[in-house]
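Of the protein chains in this complex, all but one are displayed in their positions.
Up next is chain A:
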Amino acid sequence: MAEESKGSKMSRRKFVKNSGYVAGGLIGGGLIGSVFGASFGGSGTKQPAAPTVKEEENFNQALMYFTRHADFNTLGAVTERIFPEDDNGPGALALGVPYFIDHQLAGAYGNNDKEYMQGPFRKGTPFQGYQSALKRHEIFMQGIRALEQESQNDYKESFIDLEGEQQDKILQKFENDEVKLKGVASSEFFKMLRASTLAGAYADPLYGGNDKMRGWKMKEYPGSQMSYTDKIEDESFIEMEPKALNDHL
């Protein structure tokens, strides 16, 4: 654990660099703090009680599925490459996408509750779709660790410590089925990773991603408005504050 803690500190610097964050910028305290902060590393020393409750403390940002910090950190780094911070606004990390994916993997999505999972399993043609016997959470766990392994193989460094372009090269290997996974094609894993990253960026914030509806704001999408009857005929483009589902309760 001590080593991981050290690695995390290293990676924070790289992360900030790769994702274009400016030191002292407006990163929501919860996310980066909890991924890379000292309390996460578990130094064994008891943290002093915070004197005051932090503003906007987000209790949703904890792990339901992942058990190792290293895995969750890799997931964070990879989602940020898929959906990076740029001039338009926040990337996957700042939007809370890794928490979204973690929470999804713990539930019906990760456990394939609504998928036909009876055997026999066999490889199909590319037109017959997903045929793995593995559940999504198993595919993610395996895939995330394979990302780290590829990084070690190719660069002798942890995935989170690579430069962005190096990370992309590894991701491309997964996308192009150049990495061997057990029981599933690496491209299938990549497709799930991509789809769940976009879902985390743009799903209603109730799921833990799309932090403060900033994914929607970037896309000029106003969320779930109740009615556009008085606007639907307008000639001009309409900008409005988005609304989320908690507005409907």
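Convention: a residue touches a chain if its C-beta (ideal position, glycine included) is under 8 Å from a C-beta of that chain, and two chains touch if they have at least 3 such contacts; residues count from 1.
By definition in this document, contacts and distances are computed from a predicted model.
Asks: Suppose you had to identify the omitted chain by its UniProt name; would it be "GMC family oxidoreductase", "ATPase AAA", "Putative iron export permease protein FetB" or "Spore germination protein PD"?
Replies: Spelling it out: the chain absent from the display is recorded in UniProt as "GMC family oxidoreductase".
Asks: Touching the hidden chain in the complete assembly: which of A:F66, A:F83 or A:F140 does that?
Replies: Hidden-chain contact among the options goes to A:F83.
Asks: Which parts of chain A are in contact with the chain that was left out?
Replies: Touch with the absent chain occurs at residues 81-84, 86, 88, 91, 108-109, 112-118, 120, 122, 124-131, 168, 171, 194, 197-199, 201-204, 206-207, 215-216, 218-229, 231-235, 237-238, 245, 248.
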